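A protein chain is absent from this complex, but the other protein chains hold their places.
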Amino acid sequence: MSSPLSAPSAAPASRPRPSRAPAGVRVRPQERGWAPYAFLSPYLLLTSVFFFVPFLDAIGLAFFETNGPRTRVFVGLANFHFLFTDSTFYRALWNTTVFACASVFVQLPLSMGLAILLNSSKGRLRGMLRLVLFSPNLVGQIFVGILFSTLFTPRYGLINRAFHALFGWGLEVWWLSNPWLVMPALVLTSLWVWVGFNMVYFLAALQGVDRSLEEAARIDGASEWQVFRFVTLPSMRHVTVFVVVTSVIGSYQLFELPLALLHSTEGAGPENSGLTLITYLNNVAFHLGDLGLGSAVGWIAALIIFFVSMIQIRVSRVLED
Amino acid sequence: MVEKFPYGKAPFWLLAIALASVAGRWLVMGHGDARADLLIVANSPSHFEAYKNAVPRFERKHGVHVEVQFAHWTALQSRLESAMLAGADVPDLVELLEGSLGFFTRGPREDVGLLDLADRVEAEGFDRRLVASRLSSWSTVDGRIYALPNDVHPVMLAYRRDLVAQLGIDVTKLDTWDAFVEAGRRVTRDVDGDGVVDHYMIDLPYDGNWALTSLLLQHGGQLFDRAGNIAFNSDITTEVFAWYLRQTHGPRKIAYDAGWGQALGKAMVDGLVVFYWAPDWRSRFFADEVPSLAGHMALMPLPAWDKGGRRTSVWGGTGLMISRRTPRPDLAWELAKFLYFDPTEMGKRFEATNIIPVLRDAWTMPELDAPNPYYSNEPIGRMYADLAPDVPPSYVSPLTAVAGTELDEAFSRCVSYYERFGEEGLTDAIHRELSRAEAYVQRLAERANWMARAP
Partner (left out) sequence: MNPTRLVVFAALAVFAALCARSPGRTLIYLRFLLLGLAATVVLAPFAWLLAAIFKDRTVFDEYLFLPPPAEWSSRTLNLDNFRELFRGRPSVHGTAYFWQYVLNSTAYATVSTVLNLFFCSLAGFALAKYDFRGKAALLVLMLGSMTIPSALLLPPLYNMVVDLGMVDSLTGLIVPGMVSAYGIFLFRQACMSVPDEMLDAGRIDGCSEIAIYFRLVMPLVRPMAAAFCLMTFLGTWNSFFTPNVFLQTQKNFTLPIVLYMYVNDYQSNYGVFLAGTALAMLPPMVLFLALEKEFISGLTSGAVKG
């Protein structure tokens, strides 16, 4: 890290001196002029073209019925009326909500637990284990889904064979053809992908906890569990809220994983047991070409996400007090 | 140099790879082969082979270069439609699967990426020269014809001749389904007392599937009528559903689900099932998969629903569409006619696949009368051709796929009902399920702003 003042210079006399700033006086940031605008202009330009315009378009698109990108006809609220009377849409909504609950109440405790376990480990071992447990997240959702669709094969797949080898049953369980087992299979797969990911966040948060506070609590006679519940956990508040919010938002956008896992039914699963909100959007908008109905679904998804995020931020504020 | 890169080592190498891969793509993609005069895509491996072999003759005759490609249907359908709507490059001719036309014609007429062939068909008299009912699968309610039918696919029953003789069945008396069921009940029982039924009369899938549709069409039922209205909530469908439930799930059922592949072959060889649903293409399938039964099999027309009624049905089909944006529509039309109607090609195809031509003029060809050794030297081509004019139409709509799914689900619910309550209230239950399915499809029909209406 070398100071620019020590950088080799050409003939000093030929370098122009900023006329407004005598040497040694700090230049006020306001006088940067065009620079920030220029630096931000690519972002501003791209966002206005490829974000704001589609955003505004999306507001209107939901009130049209389209056949592909070029043809559209105004239908008013008919799209929403259709969605609210469509049993398939409700199934998708239900499935996605169940998955979101599972990811908060099953996945996050596991991530937290692993983070706690890993926190007490020494440096090198911790680094290695963190790498191992995080690695599934590197693989794209599509690839994970493809891999696990073969692991869930009855009789020959890894999962059934493991159950059979350990417990003596489960060889012929048809995970992906049984409507009741599709969601558990999906949840199991998502655990494999995301437990390590959230664990990394929790681990970083744990390492940022003030040790002296914990020590003080222990000296005061608190048990380990009490230390954890009343000192450690509250100081991880921010990260926990962040992880919960991102988990729920991610759950409501789940698409590629069930699509690949249930590829034989294009993501829907037997009796639509694996259909998620975004899979429904994809089928409607891009298989059937009705981008208007797809936009309507997208709006409902966005509103749900917004709603849930607001609730959680509220809850976290309440927890804070 | 790497160290002086402002962003660091990894970004430097990423930039290097980015530049290299872009250059690589440009080099590779930029110089493709010159586009052929015509590009045709087949959706089945056997068609692909047949067309590849046929095309050189066409190329020589017209002095052009034709490229034949193959693509799986599942990947092809949706991509083809979105490519047509988005204006991307589309092949000149594509083979479509039976029932899929509606998917491409669901939008307004301007959006349909297929060339309307009605004028050419009428001008060259194909509406009379082809089995007319086959055109129904490739036409829309407003009278446009969007693809050329490839086949007729009349259905007969294939049976084990030796078994039939052994069990004392007189196939000439099986002219109605009632007679067939009666004979079936005598046959379907446990002969040797080991607790397991030894012979089932007929092979039918337990979940309905293709057989249900085929039987429905034979009986005069339809998913949609000629004007595009929903037609499956009818007494005919109810009758077919009830009949099918009894034969596949009832206490005196006569059907067994032999499935496909190895299981089916075994059922045939063991004599577990006597009669099999045999459209022309499937008759060849049996001959190829179970050669050991050569000389022991035979074919008979389907029993009719009513005395004197239709003795055949239909199962499957392919059509050839021409893209509306092809630069050479006339040449494409010539290629379509060549591949589908050229006499030499049709003769070769019959010999390779047992599939009879959809062009009536071609039924004079001698290959059809050839005795088929697998089927006890019967002239099966002639037998199928005799039934071909009776093949029922199958009207298609943009909602065909949805209706099919709903009908399957309705049948599955009827199976649950039947297994719990049997005959009691069965007709009403079937009515209920069909009405529910109809309501679902009706909702979608009301939404569909561009569904072509009958003039």
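All chains are identified by letter, namely A and B, in their written order; residue positions are counted from 1 within each chain.
One rule holds for everything that comes next: a residue touches a chain if its C-beta (ideal position, glycine included) is under 8 Å from a C-beta of that chain, and two chains touch if they have at least 3 such contacts.
This one's a predicted model, so the numbers in the text were calculated from it and none came from an experiment.
In the complete complex, the residue from B:Ala10, B:Ala123 or B:Val196 that touches the missing chain is B:Ala10.
The residue touching the chain not shown here, chosen from A:Thr85, A:Ser121 or A:Ser223, is A:Ser121.
Of the listed residues A:Ser149, A:Thr232, A:Ser247 or A:Asn272, the one in contact with the hidden chain in the full complex is A:Ser149. Looking at subunit B, the residues touching the absent chain are 6-8, 10-11, 14-15, 17-18, 21-22, 24-25, 28-29, 32-33, 39, 41, 48, 67, 69-72, 74-75, 79, 82-83, 86-89, 91.
For subunit A, the residues touching the absent chain in the complete assembly are 1, 3-5, 7, 9, 15-18, 21, 23, 26-27, 29-30, 32, 35-40, 42-43, 46-47, 50-51, 53-55, 57-58, 61, 69-70, 114, 117-118, 120-121, 129-136, 138-143, 146-151, 155-156, 158, 161-162, 165-166, 192, 196, 200-201, 204-205, 208, 238-239, 242-243, 249, 252-253, 255-256, 259-260, 263-264, 278, 281-282, 285-286, 291-292, 294-295, 298-299, 301-302, 305-306, 309.
To be clear about the criterion, only the chains that are shown with their structure count from here on.
Centre-to-centre, using mean CA coordinates, subunit A is 43 Å away from subunit B. Partner subunit B is touched in their complex by these residues of subunit A: 65, 67-71, 73, 75, 78, 82, 85-86, 286-289. Taken together, the subunit B residues at the contact with subunit A in this complex read 78, 81-82, 85-86, 106-108, 110-111, 443, 447, 449-450.
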